[in-house]
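All protein chains but one are shown in place.
Right after this comes subunit A.
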């Protein structure tokens, strides 16, 4: 069946900010969809509030709306764009929920818009647990016994019948939010209550426990001719009880016979048909009782999911791309398989390798959070790897994590490790559970014991036992000869792991030297969807070791164009996420367009960078020195390499720069010595002094006494952090000697080699972020961002505005001068990010990072200039001047001075606190500080700050209210400034709630208000009232240096839990009032990025310049 001719315009709904459970995999899928639809000549409109996505680049849609993904805003877009159809199955749960809301409000009917992919009935059949269960029973398959409950009484009744333990799953939440397993009546009460609260329809499913069963997933696709294919099977190593996003998973399934697999496949196909997903992908989860093979269906997602992204990368079958084609009417047999170029997409990929995915957690960011893995997803990212067998893939995935453990045996067993303790630990899912398996085996456990304790299939345990045998063999061998080395490498052991076992080889480098001398190098195989049955056209490679010295490598020669390797950023984590991938992707695009052959190296399956057609070549490899140097070697053998880009993928590749350079690898852009200069405090301090730039006073301490002396000299509060990590890890603001002592005591690794930095903390300062380019001669300021929160909150966690709203021309000039001086002083070639604090008209330099920053995509969207593309070109030798002439950069001017009518963009951070609970089940401390905690960001863009700000709040916390109750509690210094906005809210009909101090000020100014108790002031205090859902908006400014900022953040956490807007600055409050007024008037409009950016470009000076600019 050919393409439908009645669809000429499709609205794609994205997934919004990166949150736990919904990450950049939806940028990957959405980008594919937009690309496909436009290739098919269809007009594409797009709504997504996340600026850090490739899909929201103006060239990916005809009309890009960076607007909140709420039914209200999407309706406005529909009213303007009048699309024929909406594609909501590629934007995660957010898009699906929005589609349902649009349907319920009658918007789809009103504008006669068709939902393509899955219709409302299918979405409901897939998402409504009760309907879904009945449907599974109807097709003759099994589900766990269960009941849907709408109240605590119903919950108790059900459990009386099923018995404990039970699983609690709230309806209509994503990533398993609010779900969990209750073993005791107390746990039941707590989890069920939370679940009911988390569910937008106040509904939870109470289910028979399948804890400990084997867990599988199938990824399926269906077309409108009712053809169904299974793209991939995934087996979770962690058995049922751990969310699949938090499990170590393997593809294809390792421990199913064909009979069992085909049964699963049949049920899967019956389910997708019965649910009625017309076209596109779906994911179905199964549990299998290990001793009988009894199989039950757990759930299905009638949409593209995180697992689909994984399956796409694991197999080379691009699910989202094909889903988009199916949605507009094509059938699977009409779509070519890109990889072979010959065969159709109507087939099932078959793998001749093994894929392992390991989740990445961030518990260290949330002190007190219970790290036990449950059915609520807690991981913030993942890495995937491919190997020619399970252990090889496992080893690669483990070292892709970039945690302290870099594979088995790379860290000594903790003191006091006992077999008993290990076996006990294995009973619950936890980060690094496979390390615990390895330890348990080495401490004498049998495979059976480990299986009993963990529920992990013995096959996987035996594989680890085999690695331990190999370990013994390596340790015992008189010499490490070629045969044994090949065997070790083929088992996925890194040079570093081997070096642990062979101390005479002088570490990792020694192992590598020996290995290279013996000619033991990896070969590169190709992901081709078909196990080599057909020739692959797409150079999508992974490394493998073979025993055969003559094993074949499949990297093709290419000597015409110079190659540039771009090192990606590895697994997403807090502080290093999609923003860095965005820059890497832009570099690939820009350099490809400039005639280079681009080679991407990355191990994150969620990203656009690891899409096989983003770069000319893709190596799906860990970003360790060993793996990267082998890729470089492979590429150098196959043609000329111009250089390696380490500047765009965040700290991960930057950390490799020096070793790569020392190994003779050409690093393009800012040289490693210059990177070091910016990172080394002493040298950087001297640079600033020489340039006459002020910086907060600081000192370096190796003991408490030294720290105290420094703090006494520069005065409290001080910012303390370890010197050996960047990105805010372990940073704290301390206000007095006691907390300083506490910090030093906790920072166990303080030593002369690892000193602690003590900086003066500039309280009440305005923080400014700048992204700039430097080519050795000219500086181009990409944008100057003013933080809305004061300095002290990590830049990644605070809202900011571009252009700045309170900075004057002299401030901006100072920023420019300082940035130029720093760029020159460091010797930057490419991107530079500088953070400043402005206090009492003095511009202090906080830090400078000669690399792509988190804000690059935001700046690029706000100013219509792709900073990363320009940076990539500068790294390869093009000048700012030439880029201006070419139209990559504007012909004149830069982002420091935007035209008067330029739109205002506001970035707001999205925080994951509601994902975490302490072991006692309480919310974790949500105090914000210098250590970054947000997982993602949204952007509000409009013609005025107020509107832009309102949108940013709506996009991150939900719509601003137009009536109801507003709670006001502000710091003393803000009390005067608060009066006007609060009065305005009262005039608009809001009921004002305030704590006693604030209430008194309000009353004296003629504003009626209701007094409520403070947080620590007994029952029915403000936090209780918020949690009871009785407050519609909160204005709460932090109490500054009045000690720990706890009270406000308790309120903020409650606001987050209830998804209500919480404004933390007076500027924000005024802005929110503007927004509310606009909302009441009904004139908060939506405008496409293309039209907003046109306003920037109209000003773009001389005629003839600016042609060829993206989005123009």
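Heads up, the rule we're going with is that contacts are C-beta pairs under 8 Å (C-beta built on N, C-alpha and C of every residue); 3 or more make two chains touch, one makes a residue touch a chain; residues count from 1.
One rule holds for everything that comes next: contacts and distances are computed from a predicted model.
K.L.:
Could you check which of "ABC transporter", "Carbamoyl phosphate synthase small chain", "NADH-quinone oxidoreductase subunit D" or "Raffinose/stachyose/melibiose transport system permease protein" matches the UniProt name for the chain that's left out?
P.N.:
Going by its UniProt entry, the chain not pictured is "Carbamoyl phosphate synthase small chain".
K.L.:
Where the complex has a chain not shown, which of A:5, A:112 or A:257 is the residue touching it?
P.N.:
For the chain that is not drawn, the touching residue is A:257.
K.L.:
Who touches the missing chain here, A:169, A:388, A:586 or A:787?
P.N.:
If we include the chain that is not displayed, A:388 is the one touching it.
K.L.:
Which of A:130, A:151, A:184 or A:266 touches the chain that is not shown?
P.N.:
A:266
K.L.:
Of the residues A:348, A:706, A:820 or A:991, I need the one that contacts the missing chain.
P.N.:
From the options A:348, A:706, A:820 or A:991, the contact with the absent chain belongs to A:348.
K.L.:
If the hidden chain were put back, which residues of subunit A would touch it?
P.N.:
Those residues of subunit A that touch the unshown chain are 1, 225-227, 229-230, 252-259, 261-262, 265-266, 290-293, 331-333, 342-344, 346-354, 388-390, 447, 457-459, 462, 466, 523, 525, 530-535, 546-548, 551-552.
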